[in-house]
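For this view, one protein chain was removed and the others were kept in their places.
Chains here go by letter, A and B, matching the order in which they are written, and residues are numbered from 1 within each.
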Amino acid sequence: MANKSVWSDNRFWQRTAAWVTGFASILLIWLTFDTSAQISMGNDADLKNGVTKRVPGPTVINYKISYEMSTKRGHEVPYIGGNDGKGGSLFKEKEKFFGRDDYSEKEAGDLLHLGKLGSQAKNCMDCHTLMGNGAYYAPDLTKAWLDPAWGPEGSMQAVTGKSTKEEAMAEFLQHPELYPTHARMMPNLGITAQEAKGLVAFLKHLSSIDTNGFPRNFGKIQGALNGK
Amino acid sequence: MFEQFTDVVPSFFGWLNQGPLTLTIFLHTFIILPMFWIYSQEKKRLEQEK
Partner (left out) sequence: MANNYLKSESKQLATWYFTFAAIIFGAQLVFGLVAAIQFVMPSFLYQILDFSIARILHINALVVWMVFAMFGSVYWLLPDETEIETVGIKVGKLLFWVFAAAIVVVVLVFLFIQVGPADQTTIWFITEGREYIEAPRWADIGIVIVALGFVANLFLTGIKGKQTGIVTVLMADMIAFAGLYLAGMFFTDNISVDQYWWWWVIHLWVEATWEVFVGAIAAYGLIKMLGAHRQVVEMWLWIEVSMLFGSGILGMGHHYFWIGTPEYWWEIGALFSALEPLPLVAMFVHVLYDWGKTQGAQEAHGDKVSVIKNKPAFTWFVLNAFGNFLGAGVWGFFHTLPQINLYTHGTQFTAAHGHLAFFGAYATILIGMFYLAVQGKNGIKVMKSTKLSIWSTAMITGGVMGMTVALTIAGYVQVIVERAQMGATWSGYFDSQSGVWFTQAMDWRLLMGVITFLGFILLATDLLRTGKSAIHER
């Protein structure tokens, strides 16, 4: 009679399970070290020295941010302080944020800290998505800072009676019930003026994170045919 | 054959990612190969038990 097949032997499968699970776990931990180093937050010196970080330092709020196709990467990437023409950021062009473009590392860091705390304390992710994660009741905020609706050609500055993007966003966040954009309206969450400033800094920083080209074609198509 | 590195920061895993599937084929192979060894060990054990 033939031997019992190894394939129908419990011990073989038990050892296989142990090996596969153990090795996959070790690989995941190794990958986590590699990734953690790549997604650690940069600092002001990086921005001044032109070092590209996936997650730039908080003082990125002093710079102009855009989201354009990179021929090197093959998808859109955030450009900080202009495009160097070779698929990377220029780190030169500044942009005023609430009237200033000289926030120190500490000031910008405090604003970002306040904004990130605010994003959690107000449960933003239970209506909106951030980098695509969250709820689907309201628009994705990954690149909200770059949304044409808030820019000079968009409607939101006029609607809120403000002359800059950041002021319009802060005003909306404090009194969303006054500026409906759809039957689905954002509720008033008791956001203070300082918290609103922090949240806008958080959104500006969020738009500078390299998300491997997500979302695709953000803000490129205006006045397209309505899909109804 | 070796592609120019395109990601932001070069890394070991990024380097293994040389065109379609190279990285996962490498990782999957690495997971499957020791199973041959486990198989032969268990086969020997079953034969001895008999």
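Before moving on, here are some points about what is shown:
Basically, a contact is a pair of C-beta atoms (placed from the backbone, for glycine too) under 8 Å apart; a residue touches a chain by one contact, two chains touch by 3 or more.
Everything quoted here is computed from the prediction, not taken from an experiment.
Touched by the hidden chain within the whole complex are the displayed chains A, B. When the omitted chain is restored, the residue from A:G50, A:G87 or A:P215 that touches it is A:P215. Across the entire complex, the residue among A:A45, A:A135 or A:A158 in touch with the chain not shown is A:A135. Hidden from this view is one chain, which touches subunit A at 8-10, 13-14, 16-17, 20-21, 24-25, 27-28, 31-32, 34-36, 38-41, 54-55, 58, 109, 112-127, 129-140, 142-144, 147-149, 177, 181-185, 187-190, 192, 195, 198-199, 206, 209-221, 224-228. On the side of subunit B, touch with the chain left out of the figure occurs at residues 6-9, 11, 13-14, 16-17, 21, 23-24, 27-28, 31.
Following the convention adopted for this analysis, only the chains that are shown with their structure count from here on.
Distance between chain centres (mean CA atoms), subunit A to subunit B: 34 Å. Interface residues of subunit B facing subunit A in the complex, by the touch rule stated above, are 6-9, 11-13, 27, 30-31, 34-35, 38-39, 42-43, 45-47, 50.
Within the complex formed with subunit B, the residues of subunit A that make contact are 3-4, 6, 9, 11-12, 15-16, 19-20, 23-24, 27, 31, 34, 37-38, 52-54, 72-74, 210.
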